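Excluded from the complex is one protein chain; the other protein chains are retained at their positions.
For reference, chains read A, B and C in written order, and residue numbers begin at 1 within each chain.
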């Protein structure tokens, strides 16, 4: 809190009219080293933020423009919150002096064939993809700090990878046994006006979607494969919850021979002991999504199953914060040489 | 619909002031062969139903009384919606001419040791437990039809057993691989005024509870063990959802060697083809809890996972209907010799 | 329930893919004298109802078609659930042998100038408008019974007019004092994919909309003017609630000199004593929207204010049932000479 700001980072947000855009603004408006100088939203260009996000009226934010109308001189960093495919075209045209934190999926998959398969078209900026660093902060901090272009992780991967990577690295689990049953609030689907996101279609009910076919599956596998040193495949089932924010991954794993839930707890607790945003809760405690609402925290619980050798991991985040905009700001802090927690000290809001 | 009612079943509901009581009333008030003659609620004895359930005012329902004040003469059948432990004491004192459909857990576990372990005290009506038939209608129809005392299944077991039992019986899955990730609306927790059930504690968030320790675990295992002919243990994780009604069990299984998701779909579809209340949805369709809201239906989906040999089963019910009061009425129909669907033809209510 | 059906009414629903369409289907599928023979939805023509409303799969409903593809021979009655403007064009082309219950606003306002002002264009079927009967069933039962074309009332007008009309007719209130503060569930906004109806825009918050400018204002005034015999203007403020179904109108009135809240209660209770779907709750009771969820009921409460001479009326309905599809079926029953309650005996669903 005693951090002295010499010079503010000048920031543009591309695609500012969606929920991750709003969340970036919420965080950056109170970030002591951030100055928001440009906001784009092609379809809403010309509008005041007051119309698009009335809760952000009165903060002196710039008017929405098109991307074409942004003057990049003087801008230091861009948050890119555009749809995939569009993103790679836009980022390819940005001046190279800009640091970029990209919240889309466009630079997350290193394998061009995997990208083409899961996103339905060839990648058109493979050089940028090669340059990009996958920004799961607690796992890749050093590489992130040196990067220019960050591929900010998806919300599901963030919640699943934080508990799984240290366990795989430590050889504590059978990496063929991983089943991720994940549940997300609706904001993960974005602000597009789709029938399936209507209040009456979402409230008072729930369902799985993208079963065995969600694009975050290969993203999770890529990082687990890195951790294991050999290909890892997982079962991943996302579910849509009748709530705005929050994500819970309930993860089922088989422990390595001779290992126990206590071993897993110990390794995870040790791994994240000094981390400001990841907490392994005590044995016997079960984290809830509402315990991290509005904050950049991830809580991880470890429970021994009644079936011998099986362990249940529970990982909660706010999908809009640690699962998107919060981690993006955390990465911005790193690549700008700022204290990592700057602007991210929000206390969770409950109820 | 052309069913001719000769004589109405005279019914008492014990513990009528909770949510399963309300749901029994909703169903029975439109059941052409049911006549509700007594309602008990010890703490609210003396009150009109108008005060306890204003939505049921105006239907001429009897005033709430204590159990002690019920005149059993002339009553044919009792729905018992009391807490466990209390239930066995109450049922033990009921006249033997009464048919009983019990919605508590008291007569579900056949093994007295298991009951004592999971419910924390010795069972005090073991003769009744021996007499009771576990009322998962589609699985035990013949035995139910001849029974006097029905142990109505729990909501989680109903949603998990309907897809699993036929698969185990057919030898299609590895019964050591079963993982049940279940999600329930809040009404499953009942109407007791507990902090954890408050709106502000439940809305806009979710969490697992009873992880590896929920009492419906052994109930599920008992039926799967019956189906397999040898002990089956399962992983079972219930979650509390911010919604009133609805339950989804996402079930992960390993298929038997050489079998596929299509084989599982075919067996389930065949098994439930003629069932009025269980539907196996077409391949590629994912059922949602809101598709069965207010109805006695169970929808089952089958999806092949990307991990070879793994299959994902999705089973949805309304926890208050097929998961409790609806199945109770279905069982009443059976033990009273009525058409099984009588009074249960509700079309799901969406939105 | 002993009603003997000689011949079923053959029914077409135009615009069946919205929420009022779904609700008509829910009610008509259990209506003993209804047979659904055609369903239209221009943009979804060709689709099975299973895709549009999975909760209605399995009931043998016809496939969706365009309006142009409907064979009107053999059809007795049409429910029209189309947008305004479109409606008048469609209804004008329907064969005259068809009875029509129209759920749009197109035939509600008798004054062509008022229609043009509030709906932004001239009315193109003034002869039909002249023929139409405003279908507030309890108020206009006799005229409805003889009509061919029913203008089914809006949800807000239904909830406000049922308590107000008898009081105005009896001269019990100052008709210049009426303030209607109304609150509605989201389904009133329909199933169109609009940003403002998204879950994340609606949940966990509320707001007024159409303040002093909502189209249901003049609709309310037209009926109150009829009741008073002179022009009546009202204050009407609708609010959007984070819930699917339900509507509450909190209505503030000044009593006529010498009159009291008790007088108002007595007149309303007397007026609706024999009505199957309108209930005046006892003094001291406050109705809740959830007490009528899924049913065709309207509950009305009357409370004396602390400010002398002022009375607070509380009127609740399910906006999709008595506020739309239920009243439409009630009107169908009337114009087809069936018992008015046929197919509308649903017990409210709570929780």
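Some points to look at:
One rule holds for everything that comes next: a residue touches a chain if its C-beta (ideal position, glycine included) is under 8 Å from a C-beta of that chain, and two chains touch if they have at least 3 such contacts.
The shown structure was predicted, so the numbers you read here are calculated from the model rather than taken from an experiment.
Put simply, the missing chain touches A, B, C once the whole complex is considered. Interface note for the absent chain: among B:6, B:127, B:142 or B:195, the touching residue is B:195. Listed residues C:15, C:54, C:287 or C:326: the one in touch with the omitted chain is C:287. In the complete complex, the residue from C:15, C:54, C:135 or C:246 that touches the missing chain is C:246.
Counting over the whole complex, chain C has residues 176, 179, 181, 183, 200-201, 203-209, 211-213, 217, 233-235, 237, 239, 241-246, 248, 250, 252, 286-291, 293, 303-307, 310, 312, 314, 316, 351 touching the chain that is not drawn. Taking the complete complex into account, residues 19, 186-187, 191, 193-195, 197-204, 242-244 of chain B touch the chain not shown. Against the chain not shown here, chain A presents residues 1, 19, 22, 25-26, 29-30, 32, 53-59, 187, 203-204, 244-245, 279, 281, 285, 287-288, 290-295, 320, 345-351.
FYI, only the chains that are shown with their structure count from here on.
The greatest centre-to-centre distance from chain C, using averaged C-alpha positions, is reached by A. Centroids of chain B and chain C (each the mean of its C-alpha atoms) stand 36 Å apart. With touch defined as above, residues shared between interfaces to two or more other chains in chain C number as follows: 19, 187, 203-204, 244.
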